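Following this message is one structure expressed as structure tokens.
What you see is part of a larger complex, with each chain still in position.
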Amino acid sequence: MILKSRHLLGLEHIQPEEIQLMLDTAESFREVSEREIPKVPALRGKTIVNYFAEPSTRTRVSFELAEKRLSADTVSISTSGSSAVKGESLRDTALNLQAMHIDMIVVRHKASGAPHFLADHVDVPVVNAGDGCHEHPTQGLLDLLSIRDHFGRLDGLKVAIIGDIAHSRVARSLIWGLTRMGVEVSVCAPATLIPLGIRALPCNVLDRVDDAIRDVDVIYILRLQLERQQAGLIPSAREYRRLFGIDRERLRKAKEDVVIMHPGPINRGLELAPDVADGPHSIILDQVTNGVAVRMAVVYLLSGRDGGSELGS
Amino acid sequence: MILKSRHLLGLEHIQPEEIQLMLDTAESFREVSEREIPKVPALRGKTIVNYFAEPSTRTRVSFELAEKRLSADTVSISTSGSSAVKGESLRDTALNLQAMHIDMIVVRHKASGAPHFLADHVDVPVVNAGDGCHEHPTQGLLDLLSIRDHFGRLDGLKVAIIGDIAHSRVARSLIWGLTRMGVEVSVCAPATLIPLGIRALPCNVLDRVDDAIRDVDVIYILRLQLERQQAGLIPSAREYRRLFGIDRERLRKAKEDVVIMHPGPINRGLELAPDVADGPHSIILDQVTNGVAVRMAVVYLLSGRDGGSELGS
């Protein structure tokens, strides 16, 4: 089976079969990472440009590892040290990269829609590695894979997302991806951190965390950007922790086998207590492991490779 | 045939046969970039250091791609994050790199002459990737290749270079390279952007753009550094565009089959109108494609490889 989409720009318009293909392929690749030589020659000689116009360690390293395990050559561009200082337009950057006969662009950008814009202007596949407050689809996919691994299924589960929904591309990709796969999603945050257009998103909105976490299978906690306090969107970090932070005390109100997730990096002791982050409910590090596998799958499938083919070494 | 020069520091003192060898080799490599696996094992195990003491995306990425397609290992050094902060001299940096048994240094530096200085102190080949206002020889070569491709020859053509000649290493390499191959070159710019030593360069100087572009085969437009306005060298960006900018209107005064070139990044709407940059006369993206091929050829030939040898995969 082959991915119909030419790019991975978001999970909003993607079909369940495509999500399933990506998750299944990622599962095969996860096994590759555990081999003595964790490498397949699938993309030997292909060049992938990782264009990160916003700082990131985790996502960049995860993509780079994924690409190298597929034997692709990688070239990294970060804003500092790039022609961005010369004021070149995104379109010209894209056309130039394409003229160099590269094979794929992975892009992170502070402007929502930048990856779509790129995709409209180049003939090579574009992967959105996070754009503004819009989407972060590989994060959504690795979350889906982590949940499916743990429960053996997605359909019929309930997930609560706690935190800054308004500014979170992670939340958006997650909400679209989860509901597409039959998961019921609710969100909970201070009113100032709920987006105005929340009704357009397929999720319930709850005011109180204790209501939100009762009866769900997964509590997905978002990182609180501390800038939000300066912007007057939350009263104080302390107050946020008291009302929305997840600690052992609050966890007693959830199901006994509830799962804790977080996209990282964690503000330990703010949105999530350290002992919960490292405790038995947490699958946070599984998310990281699955991140590499999902990115291998996405890059592989967008290269036009068949998801059902043999992944020989 | 083998390149006589040990380094590529500029096009001023290079012989026509050497230019021809580099262009012919680049042509063979361009074909490699279009293969299913665009890689040759020519430089397997060789290490090339890309030392960029000035920001650059385009040129750095182009060199990195070229080196990787030759199967070389690459190590990148950029000023930020380098020992430059500790005030190490260029000579010590060079001697240290050489002591690590690297095989070639590609250097961009804001100081004119830095690559020559390096070449005097190390035993490995040095490639100038742009030094101050002096030369940018691989840019000159890719421009020559793009023109030769389009017209099937160089000898007897006429090229007009429009813009900031005084501060342009691109212009210098281009003037030397073109005239060496039998092309007649004229330049046109505000008097403040014509270098004092212009008479030492083999080109005509014209005041008015309309005169300059009439009868030429190629209009080569340089990027206007906006700092020039702050330095009082041009009255205003608007005035510059009116007097020296190339748009559709002005293009009517040129030959019908004239070719438009620009080294990038373009200030769209300033020195070059967007519809001309993207229009039928433009071969700007061919320049970018040829950039990788030319850099493959230069790196390959300076490694002591024979330009006539088989480029098997």
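For reference, chains read A and B in written order, and residue numbers begin at 1 within each chain.
Just so it is clear, a residue touches a chain if its C-beta (ideal position, glycine included) is under 8 Å from a C-beta of that chain, and two chains touch if they have at least 3 such contacts.
Remember, it's a predicted structure, so these values are computed and weren't measured experimentally.
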Handout entry: 2 chains shown - copies of the sequence in the complete complex
Key = 3
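In the analysis below, only the chains that are shown with their structure count from here on.
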Fill in the blank from the handout: Separation of the C-alpha centres, chain A versus chain B, in whole Å, is 40
Practice task
Provide the residue numbers of chain B that touch chain A in the complex, in ascending order.
Solution key: 33-39, 52, 55-58, 61-62, 64-65, 68, 78, 80, 264-268, 285-286, 288-289, 291-292
Handout entry: chain A - residues contacting chain B, complex
Key = 44-47, 49, 73, 75, 77, 80-89, 92-93, 95-97, 99-102
